[in-house]
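Just one protein chain is left out here, and the rest sit where they should.
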Amino acid sequence: MITVIQLPAAVHALDLFGTAVFALTGALRALTRKLDLMGAVVLAVVTALGGGMMRDALIGRHPPAAFADQTYLLIAIVVGIAVFFWGRTIREQESWLITFDAIGLGVFTLVGAWVADQTGLGNIGILFIAMLTATGGGALRAMLVAEIPFILKKEIYASASLFGALTYLALSALDCSNTVIIWSVMLMTTGSRLLAWRLHLNLPR
Amino acid sequence: MITVIQLPAAVHALDLFGTAVFALTGALRALTRKLDLMGAVVLAVVTALGGGMMRDALIGRHPPAAFADQTYLLIAIVVGIAVFFWGRTIREQESWLITFDAIGLGVFTLVGAWVADQTGLGNIGILFIAMLTATGGGALRAMLVAEIPFILKKEIYASASLFGALTYLALSALDCSNTVIIWSVMLMTTGSRLLAWRLHLNLPR
Partner (left out) sequence: MITVIQLPAAVHALDLFGTAVFALTGALRALTRKLDLMGAVVLAVVTALGGGMMRDALIGRHPPAAFADQTYLLIAIVVGIAVFFWGRTIREQESWLITFDAIGLGVFTLVGAWVADQTGLGNIGILFIAMLTATGGGALRAMLVAEIPFILKKEIYASASLFGALTYLALSALDCSNTVIIWSVMLMTTGSRLLAWRLHLNLPR
C-alpha cells in the first residue's frame, strides 16, 4: 500500500479548484460537440480525474486518490451538470478560463510530482508522472471525442508542466523547504503557460 | 490482494453471456469498418473485456478477472473468429442484438458495482466503477476505430447503467438480500435501456 504524505491545506484547496476547472473545460467541450447531459458529465469527470487515475493505476496506489476522497468525483459531476444547464454562454477561449486552466495545470503538475516522489520513483519517472497527472485527463478527453489532444499541438502546454516538474527536481535537489518547492512549481507551471499564451509562443515544429 | 466474494452461479452464467454479446458487437463493428480477422478478434476482446480490465487496474485487483478465469478471454476470441467468418449477415441494429446487448449492460453494471463494493469503495466510487465496467469496453473500441463512443451520444445507454448502479446503492442501503439486489439491478439497467430504445428517448442535449 502506498501512503502519500498529505499536502498542505492550501494545496488541497487548489487541487479541488483545479478539479473543478478541468471538469469545466471537459463539459464545455461536450457542449461544443453537441453531446447530451451524460456526455457532459463523462467528459467533465474524465478531464478532471483521468490523469490522476492513470497515475495511480501505474504506480499502484489503490484505491486511486479519486476514490479515497470522493469529493473530487462529486465536484466533477456537479460541475458537469451545472455547465450543461447554465454554461452555454461560456466560450472555450475566454481569458479567465485559460487562466484558471493554467492554475489547474500548475496544481496537478505539483501533485503529480509530489506523489511520484513519495512513491520513490527516479527523476525521469517523476517528470513523466507529473506531466501525466496534469495532461493525461485532457488527452483522454480528446481521444474520446476523436480529436488530437492539444498536448500534441497547442502552444506551450505540456511544456509548461515539464518546466514545473523540472523546477520540482531542481529545488528538491537543493533541499529547499516544502513550502518553497510547492509554490515555485505551481508558479513556474502556471506562469510559463500564461506567458506562452499571451505571447503566442510555440515550440519549434 | 483483493478477494471478491463470488456471485451466484446464475449471475456467472449471465456474465459469460454478456461477454459473448459484447464480443459480438465488437466484431460486428470490425466487419463494418472492413478490418481483417485479427481486427475482429481485437475489437471483440477489447469490447468484451476492456471495461473490466480498466476496473481491475484501477482498484488493484491483480490479476484482473479476465486472467484469473480465462474462460472470458476464450469466449471473446471464439466469438470474434466466428463472427468474422459467419456473422456477415448480422446487422448492428437488429432487435435481438440490441436486446442481448442491453442484458450484457445490465450484468456488467451489476458485476462492476458488486466488485467495487467488495473493494470498499464509497458510493460515488461504486457508481463510477459500475459504469466503467459496463461501458468502458465499448468506449475503448470506439477510440480504437477513431469514433465517438455512443456512451457520449446514444439514447439512454450509460444512463441505464447509472440507473442500475443507483438501484444497487439504494437497495444495499435498505439491507435487501443479495438476491433482490442482483436481479433488481440487472432488471433496472436492461429495462431502462430497452425502454429508451423502444421509445427513442434521449437525454437533453
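Labels A and B are assigned to the chains in the order they are written; within every chain, residues are numbered from 1.
We take it that a residue touches a chain if its C-beta (ideal position, glycine included) is under 8 Å from a C-beta of that chain, and two chains touch if they have at least 3 such contacts.
Values in this document were obtained by computation on a predicted structure and should not be read as measured data.
**Student:** Among B:Leu7, B:Leu28, B:Ala57 or B:Ile151, single out the residue that touches the unshown chain.
**Tutor:** Residue touching the absent chain, from the options given: B:Ala57.
**Student:** Who touches the missing chain here, B:Leu7, B:Ala27 or B:Val42?
**Tutor:** B:Val42
**Student:** Out of A:Ala65, A:Ala139, A:Leu171 or A:Val185, which is the one that touches the chain we can't see?
**Tutor:** A:Ala139
**Student:** So which bits of chain A touch the chain we can't see?
**Tutor:** 57-60, 119-125, 128, 139, 142-143, 146-149, 151-153, 158-159, 162, 202-205
**Student:** Over the whole complex, note the residues of chain B touching the chain we left out.
**Tutor:** Residues of chain B in touch with the missing chain: 30, 33-39, 42-43, 45, 53, 56-57, 60, 62-64, 66-67, 70, 73-74, 77, 84, 143-146.
Throughout what follows, only the chains that are shown with their structure count from here on.
**Student:** Angle of the rotation mapping chain A onto its copy chain B, from a C-alpha fit, rounded to a multiple of 5 degrees, please.
**Tutor:** Rounded to the nearest 5 degrees, it is 120.
**Student:** At what distance in angstrom does the C-alpha mean of chain B lie from that of chain A?
**Tutor:** 29
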